[in-house]
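One chain of protein is taken out of this complex; the other chains stay put.
Chains here go by letter, A, B and C, matching the order in which they are written, and residues are numbered from 1 within each.
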Amino acid sequence: MNFDLNDEQRAIKDTARELLASRFKLDKVRELAESGSYDDAIWKEIGGLGWAGIAVPEEHGGQGLGIVELMLLCEEVGYACAPLPLFSSAAAGLVIASAGSDEQRERWLPELSSGQVTAGIPATAPEDDSVMIDADGAAVLAFDRGEGPRLAEPSEVEISGLDLIDRTRRYSQLSGEGGQEIPGEIDWALAAITIAFAGELTGLAQRAMEMAVEYARDREQFGRPIGAYQGVSHACAKMLYDVEEARSLTYYAAWCADAQPESLPLAASMAKARASEAAWDVAAASLQVHGGIAFTWEHDLQFFLKRARVSSGLYGTPRRHRNRVADIAGLGSLEPATA
Amino acid sequence: MNFDLNDEQRAIKDTARELLASRFKLDKVRELAESGSYDDAIWKEIGGLGWAGIAVPEEHGGQGLGIVELMLLCEEVGYACAPLPLFSSAAAGLVIASAGSDEQRERWLPELSSGQVTAGIPATAPEDDSVMIDADGAAVLAFDRGEGPRLAEPSEVEISGLDLIDRTRRYSQLSGEGGQEIPGEIDWALAAITIAFAGELTGLAQRAMEMAVEYARDREQFGRPIGAYQGVSHACAKMLYDVEEARSLTYYAAWCADAQPESLPLAASMAKARASEAAWDVAAASLQVHGGIAFTWEHDLQFFLKRARVSSGLYGTPRRHRNRVADIAGLGSLEPATA
Amino acid sequence: MDLTLTTSEQAFRDEIRGWLEQNNPGAAPVAGDDAEFEFRRGWQKTMHEAGFAGLSWPEEYGGRGASMIEQSIFNQELALSRAPMPANVLGLVMGGPVVIAHGDTEQKERYLEPILSGEEIWCQGFSEPDSGSDLASLKTRAVKSNGGWRITGQKVWTTYAHEAKWCMLLARTDPESPKHRGITYFIFDMEADGVEVRPLRQITGEAEFNEIFFEDAYVPDENVVGEVGGGWQVAITTLMFERAGLGAAAAISVSNSLDDLIALIRERGLAEDPMVRDRVARLKMGVEALRLGGMRTLTRTMKAGIPGPEGSLGKWEWASVNQELGELAMDVLGPAAAVDGEEWTYRFLRSRANSIEGGTTEVLKNIVAERVLGLPKLR
Partner (left out) sequence: MDLTLTTSEQAFRDEIRGWLEQNNPGAAPVAGDDAEFEFRRGWQKTMHEAGFAGLSWPEEYGGRGASMIEQSIFNQELALSRAPMPANVLGLVMGGPVVIAHGDTEQKERYLEPILSGEEIWCQGFSEPDSGSDLASLKTRAVKSNGGWRITGQKVWTTYAHEAKWCMLLARTDPESPKHRGITYFIFDMEADGVEVRPLRQITGEAEFNEIFFEDAYVPDENVVGEVGGGWQVAITTLMFERAGLGAAAAISVSNSLDDLIALIRERGLAEDPMVRDRVARLKMGVEALRLGGMRTLTRTMKAGIPGPEGSLGKWEWASVNQELGELAMDVLGPAAAVDGEEWTYRFLRSRANSIEGGTTEVLKNIVAERVLGLPKLR
């Protein structure tokens, strides 16, 4: 039993942290958010490292690693608040690798895994207005409009942009039912995607906490750093509580996806529910610790706050996942809640 | 518009505070709680002042005042944590006065109003195991076992004692359907009773808060009074927030019972839901401020804590009342929730 | 205890209500800041002509000498009717009352009438980037010069600075004194040289506030309110008026929002969802507690003559209810809800500042603990 990253995992995480920090300084994040775009050159570089295919089998051009490794990359993307189509491309890759036909795999996995193309992927159930991530500009879309999973090229469906408050990612809505069926079973892939997304939320929470802690150390009021007041320091301690719970459940869920599938449904729902709440609660509390300054457009916390809020509702709201947790924990199933 | 007690109401409240403080020093409360009994001599004195009949019309031997005045007395009973059959006798009096037959009024109201006899009254809906207050030792019982309101003498039904953690009041369960019908409409009386009970909860919360504040001023740790730490002082501030919300809603509801019946159903449910939560939250937070000392049997906070917890579930749980608030606030009715 | 209006209060309310039915201009056009502001200036002119601007000011200063209750009824009716705020709200609520309380005769003659008419807009220059909750640590300097003072420094969170003629300005006139004593309160002319106003965009995308930069900007001695070095007391009065004056309207506005949210919930078919119901009930109770607490505070203030520290509870409560309301709205609207620029999205994001602006919730808790509960102050 060893609940810590192994050396390879640690290296993946550290490298991602470092690379993303240098490519996505917060000024860069701001520039991309304000223009609502991604930086193709950075994607070419990062995509070329094979991050999107990290959990895709080697025979399909991937790195053949697991959901733990993918989740770690997503955590770092969240930590950097990076505008980057990594998650969506990796998610589509997981769907195709685990449920696509041989033809679909051959057609898409090598290009997706090596970052030569990007993919769009739905972030909500069809009944929730089908929010798609990164459909705009993608080479291929994996989606399910209630008639089973499908794969389509953008020309085969209709995409309309959606301007959510989170401008660090591209959202849109899809209509039409073009393309071709994905023949396999996608439950595992959906759970794995949810966990990778929980990783991103954990990273957002971690960074929003670090920003609060740093500010609380520096900012003085009434002759003391504000972090010396329990009103602030206890709020920061609660952030760590939230972040660490989110991380424990998310890492565990990722490990279940790789090694203990019988625990996956419960673990994935716990991870997503907890990480969603942690990301929003920590970001909101971080704003409170900062005070007025973080309410200004010129402050960078807003990107984390808004991405946390939008992301918390995607891939199942926290309440919907908790309803599922109650089911698996022994209370039986009940029609999913709606708000 | 004047949202403050008038001189007479202020005098009633102050007199009650003073009298109860002298008769129910906390040692006395402890003695009665440990023996699970009431002090007949004190009841004879207080009953003789006509408190139980404060809201009963003068023609029936009452004082002809209102629910505001009754609620104030109950608030002070809560503040004193007094083991006293006041509430139950007053509540039965309200039911009989507003819904009893002429015969029932003549038979019971003068004796109840002057404290010569006491009454028992149900504190839960029949489907919740019919917890009765003060049935043991009462001259008359007002109850509703699902077949409409009735009035019975103790010999006409069966009473079995119930040892709840709150030992400052006598609880029991009732079976049988003896006695005679109460012919009138009891909705107003039930709302008024609920509000008087919310008054008691507000008084419990007020006292539990004062105990915490006093302790926080005196107790030193790490070279300061603990009340100088925001971890403690902000918790105390939150107690005041809770107490004042409970008081605003409870006073308003009592006034509605007297002067604005069209607002009564909403006001009564808001008062009871808020005061229930305030009493428990404040008592629990007060225990935390006190630390280990208040977890000992020899400390008096336990009486407030336990009475708050038990009382919060009587006359409708907070959640049930909130369900009703949602209904009246515009969401329509829904089968009451159960936990 | 009597929560009904007296006959005269009721007559007053009916008068206001009738007048509003005839004169309410409706929501301001969302045509950018300036157009909206001019719309509100016109609205204030209408109010003033009807004698409703500065209602509670003494008659000798152009007011109507209304009681606190009447002022409160007026504010409530205004909010209930969802009429816009008058353009010069800061002059009416803070600037004028401070001049009446602390100003000299010349100042009263000079400043009061144009506040009422909306001709001269006022803004407030208190907060600075480094002095947030710790207002008295402000650093903007005023140096004696030639029958007046030269101001250098920076202010932040200033509403209407770009529209204002006058700024209620706190500056440090004596850097040697203890921090609360070296501060002076000026009425500063925003048309003076050496002043620059920059809009301060918020996370909502809106620029509701501004920064003001002062560079050796001149203000004559006659524009000092109260004593030189006595500005802290004047500032305290201002803040007291702020909390009392803006509180009632804010409470009604959250009540209006809850009504909107209930309508939205029904529209979305969520009225039977037990968790939504429970959250709505909590909000309803919060809104009612806020309304009733406001009435209690008003009663107490009328007896004591001045608002007490209990008002801090109301501000805290308001922020908390408004934030919970915003969160429920977002949950009700669902995952695709957070559309940039939509009304609910705006309210939701805007509410995050409620626990910071006008006293952070942490500072309010300190006030409640120390000044209401008598707990020891942390030294």
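Assume a residue touches a chain if its C-beta (ideal position, glycine included) is under 8 Å from a C-beta of that chain, and two chains touch if they have at least 3 such contacts.
Here the structure is a predicted model, which means the values were calculated and not measured.
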Checklist entry - What chains on display are touched by the one that is not shown? => result A, B, C
Item to check | Which of A:A52, A:V213 or A:A257 contacts the chain that the document leaves out | outcome: A:V213
Next on the checklist: One chain is left out of this view; which of B:D166, B:E200 or B:D258 touches it in the full complex?
Outcome noted: B:D166
Checklist entry - Which residues does chain B use to touch the chain missing from this display? => result 123-124, 128-129, 131, 162-167, 173, 221-222, 229, 231-232, 284, 287-288, 291-299, 302, 305-306, 309-310, 313-314, 317, 319, 337-339
Item to check | Missing-chain contacts mapped onto chain C | outcome: 273-275, 278, 378
Item to check | chain A residues that touch the omitted chain in the full complex | outcome: 1-6, 9, 68, 213, 216-217, 224-225, 227-230, 232-234, 236-238, 240-241, 244-245, 248-249, 251-252, 255, 259-260, 270, 273-274, 319, 321-327, 329-332, 334, 337
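Definition applied: only the chains that are shown with their structure count from here on.
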Item to check | Interchain centroid distance [CA atoms averaged], chain A/chain B, Å | outcome: 51
Next on the checklist: Counting only residues that touch at least two other chains, what does the list for chain A look like?
Outcome noted: 229, 231
Item to check | Numbers and ranges of chain C residues touching at least 2 other chains | outcome: 276, 362, 365-366, 378
